[in-house]
Structures are given as C-alpha cells and as structure tokens.
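Here's the structure, in structure tokens; my notes come after.
In this view, the complex is presented without one of its protein chains, the others remaining in place.
We call the chains A and B, going by the order they appear; numbering starts again at 1 in every chain.
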Amino acid sequence: MAITEENPGYKWVGTRPIRPDGLEKVTGKAQFGADLMLPGMLFGKVVRSPHAHARIVSIDTTAAEAMVGVKAVITGSDFPDLAANGAHASDIDVANNAIAREKVLYEGHVVAAVAATTREQAEAAAKAVEVTYEILPHVLTVDEAMAEGAPLLHEGMITKGVDPAPEEPSNVASKILHERGDLEQGFGEADVVVEREFTTKPVHQGYIEPHAAVADANTDGRAHIWCSSQGHFQMRAYSATVLGVSPGTLKVTAAEIGGGFGGKTVIYLEPLAVRLSQRAGRPVKLVMDRDEVFRATGPTSGTRIRVKMGVSNDGKITAAEVWMAYEAGAYSGSPVGAAGMTAIACYDIPNFVVEGYDVVCNKPRVAAYRAPGAPMAAFAVESVLDDLARDIGMDPIDIRLANAAVEGTQASYGPKFPRIGFVETLEAIKDHPNYTADLGPNQGRGVAAGFWFNAGMMSSATVHINENGTATVVTGSPDIGGSRQSMALMAAEELGIPYESIKAVVADTETVGFNDVTGGSRVTLATGAAVVDACRLIVEDLRARAAKTWDVEVDQVEWVDGQAQHVDGSQPPLSLSDLAAKSGRTGGPISANASLNSRGVGAGFSTQLCDVEVDPETGVTRVVRYLTAQDAGRAISPDYVEGQMQGGVVQGIGWALNEEYIHDQDGVMENPSFLDYRIPVASDLPMIDCAIVEVPNPAHPYGVRGVGEVGIVPPMAAVGNAINDAIDVRMTDLPMSPVRILEALTEQRD
Amino acid sequence: MKYIAPSSVEEATSLLSTSPSAQVFAGATDVVPQLRAGRSAPEVLVDLKKIEELVSMAKDDDKWTVGAATPTANLTEDEAFSGEFPGLSEAAGLIGSDQIQNRSSLGGNLCNGSPAADSVPAMVVNGARAVIAGPNGTRVLDVAEVVTGPGQTSLEADEFIVEFEIDRMPARSGDAYLRMIPRTEMDIAVVGAGARVTLAEDGSIEEAVVALGAVAPTVVRVPDAEAALVGNTADDETLSAVAEAASGVCNPIDDKRGTVAYRKQVAGVLAKRAVLIAIERAEQRNGSK
Partner (left out) sequence: MARTHITAVVNGDETEFLAEDGTSLLNALRDEVGLTGAKEGCGTGDCGACSVMIDEKVTTSCLVFAPEVEGATILTVEGLADSGELHPLQQCFLEGAALQCGICTPGFLIAAKALLDKNPDPTETEIRYALAGNLCRCTGYDKIVRAVQEAAREMRGQ
C-alpha cells in the first residue's frame, strides 16, 4: 500500500476492525427493503408500458378492481397534476417518471399499480388493467434523437444554454460549453494530433437488491415509508412532491440498502405504495422484479463522443477539443454537465473547447451511476492520450506526469486546485511491480487515469453518551458500503474511547436532522465532519463538567485518551464513564447535535493499470492483472476504501467488456436479466490490487476526500489501452465485446 | 397450478395422458424463468425427480444409462463417467452455476429445445440415445432426432425421456466440448462445438464426429469435417478443412448474443480446438474401457 503521508498517531482512524452492522449481515438478520412484513400487509404490482413511446388513450381498471383479493388500483389521475399547479419543471419530470399521465416515454414506464392480498392476486390484477395506447414514433439514441425531423418526446422543449435560444423545440434539453485559450493556435503547436470518435451504450448500476418500498398510510394523511434508498430524506421530499403533501406528513425509515451506486437516489415505488396504502387502508409492499429494474430504473447514458488532442514531441498537450452527446432517457438531466467538467480535468491544457449536449430519448430516465458522466468521457480522452503517447514514443505514465494537474493548476472547469494527489497516484503505479511484470503472448498492458470532484452537501449527526460512557452516533446517511464503520472510527478517535464502545446507527427522518443523499462520495467527508463536530461539542461539554466537578476553570481541563485531565495533574482523571455516570449532577444527559453544509470538498484522482489477454481467434478478452491507485485523502477505514476501489474497478471492467442495454427496433429491451446483461462474475477476474494514496484533504478534520466514485472512471480506457497493446487494435465502441474485437481484428487482417 | 410428483413412469405417463396442459420438469431451471416471463402457463407441474429410474446412473459392459432427470452435478462428480466421457461431463458441467448443477439435467437441457444447450452436441457426438416413455410403452430415439427446432421436440405431449443410453467409449477414443461465452461462466453458448474421434493403431483418425450448437435452429453435425478427419492426422491442412466445414454448415442468426459472421468464424475455431482435445484424449486411452 502506498501511503504518502504518515499517520499522525491516530489510534482508531486507519484501522480495520469489524464493521458495526456486519453481524446482522452475515447471519441474515439485516432487514433490507423487501424484508419487512407488517400485519395485514398487501402485495402490490406495477403495470408498465410495453411501448417505447405512446399516448395513453384510456385506462380501464374495472376488471382489475373486481378481482378477488384486489384492494386498490391507481393510475396517474390519482396523483395531483403538478403541471397544472405550476410546479417546477424538474418536479413535474419526477412525478411523470413515477407514473405516466398522458404519454409513456419508454418501455417499462409506469401507468398503473394494484394492491391485493397475495402476490399472485396482485400479479393477475396487474395483467387485467386494460390500457389503450396510441403508439408514437420513438427515438432510441442521441443520433436518432438529434436527427433532423426526429419525433419529439416533449413538444415544448427548447434547448437551454444556447444564445439566442432556438425557436424550434427539439430533443436537445441543454448545451454546455467550457473553453480556454486558442484552439487553432494550440493544434498548430502540436507535433502530433489524434482525432477519434467513440460510442458507449447505456449501462445499469446493477445493484443486486431490486427496488422495494413498504408504505403504511394513516387516515389523517400521515404515512410511514420503509424503503431501501441512498437518501431517505430525498425519498421523503420527492414522495411529498409527487403526492402533493407536506414532507412532514411522511416518515421514512431507511432499510438496509442492497447496493445503489447512484441508482437509488431517485424515487420509483415510494409514492405509489403510499397512494395504494391510502386507498386500501392497509400497509402495501411493492418490490420490483429484476426485469423491471432493468427496464424502468436509471441506467447511465449511452453516448457519442469525439475527441481531438494534440501534443508536442516533449509530451505536452497543446490543445484538446471534445464534443459529446449524452442520452438522458425520457426526461432531461443526463450527466453531460459533469462529463464536460471532468473530461480533461486531470490535465493542465492551455487551449481547449469542451462542448456537450443533454439529449432525451425513449429509454428509461438515466440516474446517477458512480462518478456520473465521467467514465465515458475518460474512455474517449484517455484512449486518445494513449494513442498520442504511442505516436511520440513516450511512456503512458510519463505523458500523464508531463501534463498532470497539481496544486495551483486552474482546473478545466474553473477553480484552482488546492492540494491534490494525482501525481502521487501516477507514481504509485510506476513504482508498483505490476508495472514491469512480464507479459505473455497475446497479452497487453494499459494505463488510464480519472478525476472526480467528490461532493460535500448537507449532513447532520447526533452523538449521545450512554450512562456507562459508551456512545451512540446517529446519522441520517444510509450506509451503502461501510460508512457506519468510518463514523464510529472518527468518533472513537475524537472521544478517545474504544471503537467497540460506539454504536453507529442510521436513523429515520424524524429522529435525526436532515441529510442529503448518500452519493458523490460525500458521507465519510460531510457526515463524518458532522460527527466530528458533534463529538467535539461533547468533549467541550465533558471538559466543562470536569471543571465544574473539580471547581476549576475549563481551560485547566484537557481531554486526553478518553478522560478529563487537569493540566497540572492535580486531580485524579475523570474518565468518560465517570462523567457519564454522574451526568445527572453536572447538567443532565450528555448529547450533542451538529449540522453542516460541507465546503471542504477534496477532489479525487485514480490511476489504473490493466493487463489483458485477448484470444485472437475468438475475440474473448480476459483481465489477467489489475492495479488501482487512488487518492483517498485519508483512509479512515482502509478495508472499505479498498472495497470501494475494487468495486468501482470491477464495474468498470464489466462496462468495458460486456455490459450494455440492447433494444429491439420497437424500443423494447432485449436483455433485462442478469443472464444477458452480463455483469462480471468471480471467475472473470483476478485479484484487484490496491494502492491507497493518502494526500490529506486540507479542508477536512481527518483529511478525507471521499472514495466511492473515481475508481470507475479509468477502467474502460485502461482495458481498451491494454487491448490495443495486446493486438494493436484501437477499440472505440463500448462494450469491447468478443464480437466487436473479432470484427476489428478481421478488418485489420483484411 | 397444481404440483404432482409421480413415483413411477406409468403413473407419470397416465397423468400426462389425462392432463392436456401439463409441464414436466426435472430441475425447473428453464421452466421457472419461462413461467415468470409469462411464456407458458401450465395447469399441472409434473415433477419427474421422484421416479427412481430418472435419477440414476449405471453402466454395464456395453453402455452407460443415465436417468434423464439426474442432476448434472452427479455426472461431473462421477469419476468413472467423467473419466470415460470427459467432453460430455464437461459440457454437462457448463450448464449454469453450482447451484444450477444440482438441479439441471440432460433431459431438461435437451427437451428445453434450445439450440445452445451445452450437453446436446456432446451427447450427439457420443451417439447418445433417448429412451422415451409414453402411454404405449417406451421407444428409443437418437438424441440428434429429439429436437426439431427452437423450443420444439419430436416428443408427444404425453411422452417424456426416462433415460439416456450411451455406448461405452471404445479404446483410442476421446470426446471434447468447447463453447464460447463472453464471460467465463453463467452465459448461454454463443457457439458450442463437440467432437469425438477414434484413432487407428497407426495414430490416424479412424472415426470422427463433429457437432455444433447455437449456430442453427438445432444442433448440427458437420459431415464435411468428419470426412476431412477420417484417414488423416490433425495436421494444419486437415484442421483448416475442419474449420471451414464447420463455418460452412452454420445457419445462425444475428441476436443479442452474437452475429452471424461471428458465429460462423468462431464455430470453425472451436471445432478445430475441440477436435484437437478429443485426439489428445484418444491418444491417452489406448486400451481398456
């Protein structure tokens, strides 16, 4: 492991204890979204559009309502018409995506939902809902959607970000532009210029737990929702919007979440479950089947990207021109904005234009997926950079070092970078034995790098000291990959008590202050900072109580190793358990809250090294060796930092080699199963070697940057560059499947 | 849906004769996904695993008899069977995960009618026969004759396969099966190739059978490849002829799993490789059964 900064004497931070929620998860006790059973609970089932684009002419629910066991049937008309109420456009999109009103915009779009006594009854009733559609022409890709005369999804959509605004509507929701310097001059200074065009397909987050929600509505308008999500406060807000109620009427309890990767930051089932429960007067459970997850929940964008870059013979990038179009799915909001900001953010480039388009099409609305938008752009840019390095005969790490963004570099998206660790990740790769390991026949090696901002946003935490001196750390950030452990480790460090004395819990929306979603790699950073703040308030309080006990000034009291000590040693120390036991005499229970809007974001970089072996006769590619180096800032919980790094890499390998949405001509998804949507299996992979780089984020009390996302940015280019090294073929379309590779090899031979 | 588990072949055939909408199953590894997808809706589910003959393996001097509902894990775990028919054993072992292996069966793999069924080319090259029970007793049919098209078999609605008969592997013979999948596991074959050869005393190829999966509506034999092999050794020229013949016999489709061009090209590659493995195994089996 490459640790670039010494651990400054932390006792708990940086250790590898057992996670607080582990026992429940290895014994089957942990309650995930679909596990809750309530007395009298009904089973729900959603009715979905079989068409990619159609007008809903009528919905007849009478047959379904008359069936045995059916307790409620709802359609779009059971929800307030937000458009008629003058709601914000983004809220209207959320509502219309949850249940269609006039048009269905993708296969799988919800048109109705039922609740019945048994699963079988609910399934039968869902089939009995009769929907009459007027089928409309559809567009499936950015090419089709941007073509002259393309059918429109939203008749009033005028492209934003273009001045003057276009007069005619189109499927282009918005344009983004970043530019600096003089492109023409930059390319003029180049000794070598490479220009290529790339395409990528939509890919799904592929969490193993399908979406699930249980709702129990009361007759007074209040309702309790249990759901597996990346942010139960966000689920509350969105559900309240769709239902047309005040957020305070809804209580949302976070079930354990079975993976999300960004895909569970949005609502699908929650408002439907509430409305069904209200209609039926009983609790209702809605759980998606796997094919519903694929057909109707957010993949990330399919894209078309053109990159032109020039370098001088000494390896300096003189100019970069990037054009990108990202599928948004049915409603605007592709991650092209982030793509534009991240595409060349690893490098200090004097002249560039980055132009991007957010394009709607008749596929499910995209949702966030790990560093949203960045991986596709990096695939394109890092592939072209690899070609440039080959053309000038430069080592792939050296060309990146020659252009790497460092502290003080003006980032391509605007601000100046503070202390960052990109160079350190490049050096960690170069120093690793994998970089010079022998390659066998048909094997090749590729390098690629990636950038992600990481997020801050709003978090709250409460820390309670129990009567025996143990502590409970309460946050509202769903724990998707071990964050309860990092919260407990930081609290142990602050309070000076053993990790085992701390219980970290995720509380419902009525028990803890507001927390933004678990996303953007923000929880250990921002919620962690709130925990640290709350612990520091506790320590201040404890010092004051000790001072009171000893009848001294508070500045005479220090908090060391979990106990109050008098600065001159004149008093016997008071441990946390001593103070807790006597809290009634010193001011009552010991507890503190902290809330913040984090401004301490620290950017994350990852550099990765991939070795592949390609079967030249079948086009099958196997990853034989993989190394990832990532700047964590500080690894609070190294086990789970590695887990994030390895998980991101493997998702990226799947994206590189096999994963893709396949639609037929009618816009119907052909591979909505884990059989044909091929995420990597254990036997596809080698061990994923990790080099954790620690260049502390100066704006966080422990130097945390956030680690969840950047790991998925480099793999597609790393794999593609390795394939190029192995067989001398530049793959520009994802996935780099055996069929595509054999096609490319055949072309090369002919 | 009603679940019934007959305990004898007779009970099962009479049940099928009187239940027009019955679905027989062994491991249900294909049946359940089809039910879930709404592709079938039988009134009666007939579980064949409680019939003793259907879950058994035996050999005599002439042949192996493998119950049609025997979990494929039993085949791969049986050292005598796997030693004698490594290609068939490996093909059966490719049907899904370990979890699936404890349920999937040769009978189910065949009767599901998928052109991509892994065990079928391997059964075909080994000349396996299906013993089929019906209301009027049993009949025997070459495995190659059972499937007539995707999802279609020549079995009547009241018939089912009781067991497979596979003649003992002769001396100087070997079999092999290879498939191409994008991952290393858990996929449906994009192309499958089975081969079996018997060598003459002088090491030349005396008999050869080559069969391909997933490249036509049913598993297909490759007679030109077989003809090219007989009387020759596996030199480059012969292998090229095998590959060319294999590619030529393909009648595949473009679908989500592969293209026509890819399947043709890779069919040749796998046929060649399977033949080489079969020859290597044949060379190692120079005497006893």
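The rule we apply is simple: a contact is a pair of C-beta atoms (placed from the backbone, for glycine too) under 8 Å apart; a residue touches a chain by one contact, two chains touch by 3 or more.
Being a predicted model, the structure only gives us computed values, none of them experimental.
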{"item": "Selected from A:26, A:84 or A:165 as touching the chain missing from the view", "value": "A:26"}
{"item": "Residue in contact with the excluded chain [from A:60, A:102, A:120 or A:398]", "value": "A:120"}
{"item": "Contact partner of the left-out chain, one of A:256, A:427, A:660 or A:694", "value": "A:256"}
{"item": "Residues from chain A at the interface with the omitted partner, ascending", "value": "16, 18-19, 21-32, 34-35, 37, 118-120, 205-210, 256-261, 287, 289-290, 480-482, 639-640, 642-644, 646-647, 649-651, 673-675, 679-683, 685, 687-688"}
{"item": "Missing-chain contacts mapped onto chain B", "value": "1-3, 5, 27-29, 32-33, 35-36, 45, 47, 49, 71, 73, 96-100, 102-103, 184-186"}
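Everything that follows uses one rule, which is that only the chains that are shown with their structure count from here on.
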{"item": "Complex contacts: residues of chain B adjacent to chain A", "value": "33, 36-37, 180, 182-188, 190, 256-259, 261-262, 265-266, 269-270"}
{"item": "Residues on chain A engaged by chain B in the complex (per definition of touch)", "value": "289, 291, 617-620, 622, 657-658, 662, 670-671, 673-676, 678, 680-681, 683-684, 737-739, 742-743, 746"}
